[in-house]
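All remarks here apply to the structure that follows.
One chain of protein is taken out of this complex; the other chains stay put.
The chains carry the letters A and B, assigned in the order they are written, with residues numbered from 1 in each.
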Amino acid sequence: MKSYRKELIVNVPSRRGFLNITSQVEECLHESGIAEGFVLVNPMHITASVFINDDESGLHHDYDQWLEKLAPHEPISGYQHNRTGEDNADAHMKRQVMGREVVVAVTKGKLDFGTWEQIFYGEFDGMRKKRILVKIIGE
Amino acid sequence: MKSYRKELIVNVPSRRGFLNITSQVEECLHESGIAEGFVLVNPMHITASVFINDDESGLHHDYDQWLEKLAPHEPISGYQHNRTGEDNADAHMKRQVMGREVVVAVTKGKLDFGTWEQIFYGEFDGMRKKRILVKIIGE
Partner (left out) sequence: MKSYRKELIVNVPSRRGFLNITSQVEECLHESGIAEGFVLVNPMHITASVFINDDESGLHHDYDQWLEKLAPHEPISGYQHNRTGEDNADAHMKRQVMGREVVVAVTKGKLDFGTWEQIFYGEFDGMRKKRILVKIIGE
């Protein structure tokens, strides 16, 4: 069994945003030399998500509005977590809706994806450097 | 390390619906000859989920109503994504609540499940052919 590890560094210049990281994960897979196995991709932070969906800007706008409705940023004082001096309790909620990690099959050296599947980093507490872990196991 | 791959084909005859695919995943596992490892099951589409829960029709009715409350199908024009000519923005939201994929442990050649765990395909934009990926790695 082979294994591979890399950290991707991102810095979203706004509180919330979505980045398509598919090509960076593909580069990792290529570097790894692994042909059959699993790729795990997860943020190393707890106010962000890695998820798979469509690369369509209207949809990303919809996600943002929808998540803000399900777990509004304000009022800040509406969350006990924010009494610790944070203002990001909503980001911890949004991250749970969108999920932490994805596991993707590797087949013949490629991400085994359907037509529209793309990997995104979802930031809910940005304007700072964050790390994304890519770990691959297989042969 | 051994690996195995299969696509299951489904076609849900309504916009939304849930299919129990446990026995099909068990067949794949049997075919693979893998005794210890992980199974990954995911739709190859971005308006559907694979998830693990109870095979109880009342519960599935509740899920449907609840998801429709969290992310209503209508008004279609309430989502920017639908300006692309689609009417399925809500399906992209519902899929995130229910999750994309499941990873299941394989132990002694069987899905390592608790009493009530069953694998479901959740369709949120049906009436067309869809593919589900089953990938197994292990020994």
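Simple rule for what comes next: contacts are C-beta pairs under 8 Å (C-beta built on N, C-alpha and C of every residue); 3 or more make two chains touch, one makes a residue touch a chain.
Keep in mind it's a predicted model, so treat the numbers as computed, not measured.
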{"item": "From B:Tyr4, B:Phe18, B:Tyr63 or B:Tyr79, residue that would touch the chain that is not displayed", "value": "B:Tyr63"}
{"item": "Per the touch definition above, residue among A:Val10, A:Cys28, A:Ile52 or A:Ala89 touching the missing chain", "value": "A:Ala89"}
{"item": "Residues in chain B touching the chain absent from view", "value": "1, 36-38, 51-54, 56-59, 61-63, 66, 70, 97-99, 102-103, 105, 107, 112-117, 137-139"}
{"item": "Positions on chain A contacted by the hidden chain, ascending", "value": "1, 3, 5, 38, 40, 42-46, 70-71, 79-84, 89, 92-93, 95-97, 99-101, 103, 131, 133, 135, 137"}
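Here is the rule we use: only the chains that are shown with their structure count from here on.
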{"item": "Computed distance of Cα centres, chain B from chain A, in Å", "value": "20"}
